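Every protein chain of the complex appears in place save one, which is left out.
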Amino acid sequence: MIEIRWHGRGGQGAKTAALLLADAAFETGLYVQGFPEYGPERMGAPITAYNRLNEAPIRVHSNIYEPDMVVVVDETLLKSVDVTAGLKPGGKLLVNSRRQPAEVLADFPDFGGEIYVIDAADISIRTIGRNLPNTPLLSAAVKLTGILKEADFFTNMEKAFAEKFASKPEVISGNLNALKDAWTAAIRINE
Amino acid sequence: MSVKNRMSGNEAVANAIRQINPDVIAAFPITPSTEIPQYVSSFKADGLIDTEFIAVESEHSAMSACIGASAAGVRAMTATSSAGMALMYELLYVAASDRLPIVLAAVNRALTGPININADHSDSMGARDAGWIQLYSENAQEAYDNMLMAHRIAEHPDVMLPIMICQDGFITSHAIENILLEDDGPVKKFVGEYKPHKYLLNTEEALAVGPYSVSPFVIEMKRAEHEAMKNAKQVILDVSADFAKTFGRSYGFFEEYRMEDAEVGVLLMSSAAGTAKDAVDKLRERGVKAGLVKLRAFRPFPNDELAEALKGLKALAIMDRSDGFSATGGPLNAEVRAALYGKADTKITGYIYGLGGRDIRVEDFEDIFGELADMLTGTELPYCRYRGVRE
Partner (left out) sequence: MDKKNLMEGITELSPWTDITPGGFVYGSGNSESFNTGDWRTRTPVWKQENCRQCLLCFPVCPDSSIPIRDGKRADFDFGHCKGCAICAEICPFGAIDIQTDGEGADE
């Protein structure tokens, strides 16, 4: 079982990314869960979303406390949220950041797992035209889980976007380009 | 044919409604069940159903409209949660007393106050004496399957009682999970057409519904309602058996998980049962004879069957996701103990857990099983206490 925790702010699409990741994994034949931790939602408030991906049916219905991977959609959360809490020692941390690797690394002196950085804002502005970091982060997260081959992922997502954006097809190609650019954009910044 | 899909519990219930294509839906939005009427409105706008959707101004009116529609002779449904269900309370009793087979998709949420939007069972537990059949669902699949069975159970001539299909707010209502959806054709065939015996829109025969009843009649009417709820037991089993034959998934009054030789067990309802099953498996790996009973039918209450399933246990934990404020324990605790009274020597303790969406983990259940093991070696545990509360 792969367990993933997403940290973002209300309105940034962390929940949507978790649901899209569940969709993508479902297409590969995996059993999936994608769920947000709900409260009184407010734009900008810290929110958490979760994924479980497994080869057998998933019965557990609690939140995830010891994830294999954590995705940080908004690095301003690092000041207030302990994003690596419970993250498995050999786990993966994916941070959306425009800062230099050394600066990001300095934020996690005690985490011994793999740390990746991606400038999702830059990718989304170039491809979609707005800062919508969740689409590039989804792509990078899928690659890090290793559940899908590149080509299969893009084919699945093209189908998913066609449904999701049926009323505004003009945004489909931008989103697909964001996925493609992001596939190789997450860089590991530690050894 | 079953088709693999993935969706939230709310979407699953909405798809069941799409396939059932009821005549009337009257609903008012309330978190976390809002998505259900929202999906249904889209289905209607897209021409996928020809349901009359009545956008009412309150849940009191939603249930009133359902009562009117059902008395008129058509299939009526609604969805609600928490304070919405509370606002229906007066009409819940009327629907049951009038013997109207209304179907309610309940998405369990804490009943205010303090105001909170997350899952617990205080809303439907508050309606437990209203005369409604109540089935509880562990996940999206069960919520979907229970919806497909709801009309057949409620509309059976021996029953004619309203039914609520419950699932846990957010935990399953808003979580994307794998599900097997059935094709529309077989579902429609399974659910069938509703042919009411007596109905207001029958031009051949006049009818008065819900008349004032003087004392010489009320107790006789309640006795008949009591009988209908008793009859619901066999009908639930029969419809579930036909469902298993048709779609391959089996249901009864409750699910027994690894109970064959179990010595310690937990009894609970809905989404936490899945989490508890993982704990049972872990304990089994350690050689502990752990088991679980997940109650599906709380109304009617399967008294004797439950006693039979539980009486082999040496120690049992009864888990309530609501506090009945009896100052002793929750409603499940009281009723399950009553079922076992005089029939078993099982040591029993109760827990109140998960109020207002407080998470319960596999580790919590491992602890609970550990406490049950302590009971077997002589530790006295209280009648009931809170689990997962800061102390």
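Chains: A and B, in written order; residue numbering restarts at 1 for each.
The rule we apply is simple: a residue touches a chain if its C-beta (ideal position, glycine included) is under 8 Å from a C-beta of that chain, and two chains touch if they have at least 3 such contacts.
Keep in mind the model is a prediction, meaning the values are calculated, not measured.
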{"item": "Chains still shown that are in contact with the chain withheld from the display", "value": "B"}
{"item": "Which of B:207, B:241 or B:389 contacts the chain that the document leaves out", "value": "B:207"}
{"item": "Residue among B:100, B:165 or B:236 touching the omitted chain", "value": "B:100"}
{"item": "Residue among B:160, B:292, B:313 or B:375 that touches the chain left out of view", "value": "B:160"}
{"item": "Positions on subunit B where the hidden chain makes contact", "value": "97-100, 160, 197-198, 205-211, 213, 216-217, 219-221, 223-224, 227-228"}
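As a convention for this text, only the chains that are shown with their structure count from here on.
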{"item": "Distance between chain centroids, defined by C-alpha means - subunit A, subunit B (Å)", "value": "35"}
{"item": "Interface residues, subunit A side, partner subunit B - complex", "value": "19, 22-23, 26, 31-36, 38-40, 57-63, 65"}
{"item": "Residue ranges of subunit B in contact with subunit A within the complex", "value": "6, 32, 117-118, 138-139, 168, 170-172, 174-178, 271-272, 274-275, 277-278, 357, 359-362"}
